[in-house]
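Report on the structure given below.
Heads up, one of the protein chains got dropped from this complex, but the rest are sitting where they should.
Going in written order, the chains are labelled A and B, and every chain counts its residues from 1.
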Amino acid sequence: MSFLSMKRFQRALTLGALVAATLTQPALAEMKGLEIIAPASPGGGWDQHARAAQQVLQNQGLASGVQVSNIPGAGGTIGLAQFVTAKRRNPAILVGGQIMLGAILTNKSAVTLDQVTPLARLTGEYTVLAVPADSPLKSFDDLIAKFKADPGSVSWGGGSAGGSDQILASLIAKAVGVSPSKVNYIATAGGGELLASALGGHLTLAMGGYSEFQPQFQAGKLRALAVSSPSRALDADTPTLKEKGVDIEFANWRGMFMPATLKPADKKAYDETIKKMVESDEWRQLLKQRGWVSLYQGADDFAAFLAREKQDVAAVLSDLGLAK
Amino acid sequence: METLAALGHGFAVALLPYNLMWCAVGVTVGTAIGVLPGIGPALTVALLLPVTYGLEPTSAFIMFCGIFYGAMYGGSTTSILLNTPGESGSIVTAIDGHAMARQGRGAQALATAAIGSFIAGTFGTLALTFVAPLMVKLALLFGPAEYFALMVLALTTVTAVLGDSLARGLASLFLGLAFGLVGIDMQTGQARLAFGVPELLDGIDTVVVAVGLFAVGETLYNAARFRFESEEILALKGSKWLRSEDWSRSWRPWLRGTAIGFPIGALPAGGSEIPTFLSYLMEKRLARKPEEFGRGAIEAVAGPEAANNASAAGVLAPLLALGLPTSATAAIMLAAFQQYGLQPGPTLFDTSPELVWGMIASLYVGNVLLLALNLPLAGVWVKLLAAPRPWLYAGILVFATLGTYTLNNNVVDLVILWAVGFLGFGMRVLNVPVAPCVVGLILGPMMEQHFRRALAISQGDLSVFVTHPIAAGLLIVAVALALGPFILRRRQRRASAG
Partner (left out) sequence: MTTGRTVRVGEAVFGGGLIALGAFIAVETAMTPTLAARAVVGPALFPYAVAGCLAAVGAALLRESRSAAAPHAQGLELDFHALWLVAGALAIQFFTLEAVGWIPSAAVMFALTARAFGARRWTVNLALGAALAAVVYVVFTLGLDLNLPLGSLFEMADAN
């Protein structure tokens, strides 16, 4: 493994070897010249998933010569549109997720997920609601009491407008009997910027993927009030929303899509390949390192899930006035 | 003292021949990708991440840091020589750097950029070593109100680039602000002025506008003037070394740029352009010959380049001290930590001291290697300008379009580049300065977002900008800087009249 990666590494660095070095790969690989498209800039979740899949597919001998391309923009809808319209010689997989579903609606995208074939749901991240360690809000109940008394006084920080975090905030508001349009939602670029505003106490609470916040919980800088997972498997000390009487189970999922023109026989073959990928030890190891939770579903289950999810997201966004 | 011992241990790790080699590889790759427009350190580290799986974590991070710092050094090269800034942090460098290059002082511009980067990188790393936790504590004090005030302060930079006509300078600024409106409004998710073009939903990229106004606009203008005006481009006039006057005019800007760059770099939402703007403004205000600014003043290259590099060191402060990724590169580095099973976050210094201190030590080493690599290269790069002019300009366009296309792999950006290039041509014909437009485009959207966030959190109470001491202080400085020159001039006039 490390020999192979060293070889690839040198290829990437030394220009002299470029022309000559076409890597010889095992002949049994069934996906040749696969292109994985991450509809986002390098560094984000979709890009990391694309590159993780590239790494595991190649190392497990499931595919060869896998390329990752970034086509960023507009919540993934530019990458999606490009994916649907471009004619390609090689097989291609598009990485996407819940945010893309929302972006299609809010951006009134001409291309939707109906024009691609769902291949697999891979992972998901459960959302956690967190407050600074010195916040007077000690529990989820404190938060909801304050929110009900004066909705505007609670600033909910999270990712982009119409994205997963705002959707969850609206669902919670609805569940506790406050109009979603009263949520004082502060959209940020997420990541470090959001965490910094939360740590600095500039927001009442911050919402984001559990794994991203976990180090701050461990260091005692932020306090988790509730998490959107079905059980306490992630964190034994933090109650789930369900335990708190808010009947919501919510994951920011990520998955893979292929072109609509995919033949049924090929679809089955790719479905098998991805199944082998997620069942490999290397993939499991990788999920553990990155703090991603496996929510694997094969092509058919994923298609059914997607149909339901589409309706749910559309309903929330129209409540917010972000989509019709 | 504990820190010194840990750092000493870090040097022992970084100076192992094996790690030294990876550091050298990193800085070379970093310089190369910095010179190539359109790709930055984030993409490069992302590309190398799966490939470095077999490496020791420490070696991999030493290489990544080399790439990160190297890209900052290389970024100024295309700005100075080709007027084509590849990333937003080196836009300011293009203004005076390219003017110097046309006068045959390209080697000096590259040299002051390289030495300034070295000084800033070294002092920035020192600050990272000793005051990172303190800096981060200060950075967390910044909320939306404080950021808004900082943006207003940075906006006063336009007073330094307005040119001779207030109306024309402001026209350029407002055009930039108008460009900044395009795209999805972050707070509501509503599209503004995007006309149903999906590629416009994320807004118009600042690099596209800067390259369009600077490189393409100027190429169009020069093509139209070529027959009538034999404008001279000198590859090298006189020595390629810095004269003693250059040294004496550069060293203060290097230090001041560093002092501005590091703390702002440590701010989670500071943005890499802000320190370069503020440094330019400061140097112009302090310069003995402010009239040279915009026409090739060496201070205007030395200061912003140092600020850019120091802010790169600042970006690492929240990453190492708190595990907060505040830039795309930092986000990738965070993923890299995870790939090696390390827990980034407030405990990183305790759980993996060898890695963290090895990395910090490698930053010092990398800086030395980068200076050794880039100073001699300055003399080589300027030879590019000796190319016959038809080919030089054609080459500039090749690089301008290359950088624009590779930003998003999208042809729409090339169409925008073309249109903005025409605008830049028109502005040159009418003597409208182009720099305020870029300043407006960069600062406008950030200002608006922070302003509205601040008011959303305060529920519409405008007093947040006055009651928060940091915000109020920054706003007062901004007002003083904006109005100061006018009041001063009026007083002088009155004095000379009386």
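What we mean here is this: a contact is a pair of C-beta atoms (placed from the backbone, for glycine too) under 8 Å apart; a residue touches a chain by one contact, two chains touch by 3 or more.
Keep in mind the model is a prediction, meaning the values are calculated, not measured.
**Q** Quick one: which of B:Q103, B:Q187 or B:Q343 touches the chain that's been left out?
**A** Hidden-chain contact among the options goes to B:Q187.
**Q** Kindly state which of the options B:F174, B:W251 or B:Y340 is in contact with the chain not pictured.
**A** B:F174
**Q** Just one of A:S181, A:Q218 or A:T261 touches the chain that is missing; which is it?
**A** Once the missing chain is taken into account, the touching residue is A:S181.
**Q** Can you say which of B:G8, B:G238, B:G341 or B:P390 touches the chain missing from this structure?
**A** From the options B:G8, B:G238, B:G341 or B:P390, the contact with the absent chain belongs to B:P390.
**Q** Which positions on chain B touch the chain that was left off?
**A** So the residues of chain B touching the missing chain come out as 33, 36, 39, 43-44, 47, 165, 167-168, 170-171, 174-175, 177-178, 181, 185, 187-190, 192-193, 216, 219-220, 222-228, 388-391, 393-395, 397-398, 401-402, 405-406, 409, 411, 414-415, 417-418, 421-422, 425-426, 429-432, 444, 448, 451-452, 455-456, 459-460.
As a convention for this text, only the chains that are shown with their structure count from here on.
**Q** How big is the gap, in whole Å, between where the Cα atoms of chain A centre and where those of chain B centre?
**A** Computed from C-alpha means, the inter-chain centre distance equals 30 Å.
**Q** Over in the complex, which chain B residues touch chain A? Could you list them?
**A** Going by the criterion above, the answer is residues 25, 29, 42-43, 45-54, 139-144, 184-189, 191, 196, 198-199, 201-202, 268-269, 318-319, 322-332, 335, 338-341, 343-347, 408-410, 453, 456-457, 459.
**Q** Show which residues of chain A lie in contact with chain B when the two form their complex.
**A** Contacts found on chain A: 1-3, 5-6, 8-9, 12-13, 41-44, 47-48, 51, 54-55, 69-74, 77-78, 81, 106-110, 152-153, 155, 160-162, 184, 186-189, 191-193, 195-197, 199-200, 202-203, 214-216, 218-219, 221, 286, 289-291, 322.
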